[in-house]
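Missing here: one protein chain of the complex. Every other protein chain is in place.
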Amino acid sequence: MTSSSPAIDAPEIGAALSGLRAQPPLVQCLTNIVVAQWTANVLLAVGAAPAMVDNPREAAEFAPIASGVLVNLGTPYDDTSDAMTAAASAAAAAGTPWVLDPVAAGGLRWRTGLALELLRSSPTIVRGNASEIMALAGGAGGKGVDSTDSPEAALAAAQEIARTFGTVVAVSGPVDHLTDGERTVRIANGHPWMTQVTGVGCALGALMAAFAGSADPLTAAASATAVLTVAADRAAAVSQGPGSFAVSLLDELAALTPDSLVAAVRVA
Amino acid sequence: MTSSSPAIDAPEIGAALSGLRAQPPLVQCLTNIVVAQWTANVLLAVGAAPAMVDNPREAAEFAPIASGVLVNLGTPYDDTSDAMTAAASAAAAAGTPWVLDPVAAGGLRWRTGLALELLRSSPTIVRGNASEIMALAGGAGGKGVDSTDSPEAALAAAQEIARTFGTVVAVSGPVDHLTDGERTVRIANGHPWMTQVTGVGCALGALMAAFAGSADPLTAAASATAVLTVAADRAAAVSQGPGSFAVSLLDELAALTPDSLVAAVRVA
Partner (left out) sequence: MTSSSPAIDAPEIGAALSGLRAQPPLVQCLTNIVVAQWTANVLLAVGAAPAMVDNPREAAEFAPIASGVLVNLGTPYDDTSDAMTAAASAAAAAGTPWVLDPVAAGGLRWRTGLALELLRSSPTIVRGNASEIMALAGGAGGKGVDSTDSPEAALAAAQEIARTFGTVVAVSGPVDHLTDGERTVRIANGHPWMTQVTGVGCALGALMAAFAGSADPLTAAASATAVLTVAADRAAAVSQGPGSFAVSLLDELAALTPDSLVAAVRVA
């Protein structure tokens, strides 16, 4: 479905940020050793409360009381991957929204299988780059990772996954493409330095889990993307390189108001 | 016991910082994947030497040669929790001071049991927020986590743990409360941004392990708290948000002199 007005508009995104600030979500993160600190700091800066409960003895116990759950496959081990499958199942059973970030799916066999298994636990949102989303679609019986990774091809794969699994799929890139299988939202903010700081995409998945606690999945994915990329625009304007950019990004996430977000987001 | 002069005064805190700088302590940290880098950087900035030896094959071997040991339950796994219990026992047996940070105790069953088990290995200092300390007291037979979490209630729980286990208990908050069961020290420095950066409390536990290598437990806990919160006051004055605050906090920890610490600490 296409239309002249976007499926999610800027005021809806601003309202989602107001809602998050009014009732800070508790976000359980099962993520990787590279970005765990950064992810927690991004969540705190926006106004959410991170809880990094990622061991198999506690993950399923916590998911029902979290506002949202992030499962990120960056550095999976036997114990943490057990925790991930348990948390995803518990979240799905309890109605807790959860986000799957299939890091490097397609490029490595074990985690690709793990990502496909997790996909069957009804993630609320799947977030990845074009290659990862296309790999998931290929593994699920559709196009493979070898197909061209143009935005259009990734969008088709995203729509296929969205429809097959009843989820929202977010494809990160210079222009972020988000789809629920019917509607598609494009957000055109952001800066190349986002790719020179590890974990910016991983933190985006965590923000989606934060917003999914109070907004519908497509609005949550769009709001998280808008907040991170608009803050990135502002941070880049006052930074000298990727190091100072990462620091300023946290400052700008904390300073961002719903009004300035609405004014700056480029959504279509 | 109450008195008009504090149990630990500012000059004693200044002397502890001078002592740490004169003989840098080697601090073994068994901590979590979220804050490991930050904790090491805080220790280095102050002038201590971190050693993140947290596997079960080496943890007990290292504890006797460390100046102090930190055991932090942020993201425990089967292997690292084995390392923690072994390091705690080895530290206690060797007379190495050690600090227990029972992250999220009370909210999750497995780690609450682990925290209570560790409490029986004679920690030198227990550091947590009001809820964690009250949960430990409840699990040890006293008040539970469901009791009101006012500072007074947490202080009573802290005193109970301190007396029962012969330890110093530090309750972090806008005003930090530290007690050995008889004497109570209150430190009123710090800034709200400390709660918007992950791991500031975890780093405080590590600093307590650093100071405990050369100062008595209550002085060590008070000195660590004073150093971190005074540096935070200074960092906040030159920062734009939680990102730049975290960076400046490391700079200010490195720049802090005993004299400026004595002048700025608000201890009662």
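Order as written gives the chain letters A and B; numbering starts at 1 within each chain.
Keep in mind that, in the parts below, a contact is a pair of C-beta atoms (placed from the backbone, for glycine too) under 8 Å apart; a residue touches a chain by one contact, two chains touch by 3 or more.
The structure presented is a predicted model; accordingly, all values stated were derived computationally and were not measured.
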From B:D9, B:E58 or B:D233, residue that would touch the chain that is not displayed: B:E58
Contacting the left-out chain in the complete assembly, out of A:P76, A:P123, A:G181 or A:P217: A:P76
Sole residue of B:N41, B:N72, B:T179 or B:T219 that reaches the chain not shown, by the stated touch rule: B:N41
Absent-chain contact - pick from A:Q23, A:Q196 or A:T257: A:Q196
Contact set of chain B toward the excluded chain (per top definition): 33, 36-37, 40-41, 44-45, 50-55, 57-58, 61-62, 79-80, 246-255
On chain A, residues whose C-beta touches the chain left out of the figure: 32-35, 37-38, 74-79, 104, 108-111, 195-199, 239-244, 246-247
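Following the convention adopted for this analysis, only the chains that are shown with their structure count from here on.
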Centroid distance [mean C-alpha coordinates] between chain B and chain A, Å: 34
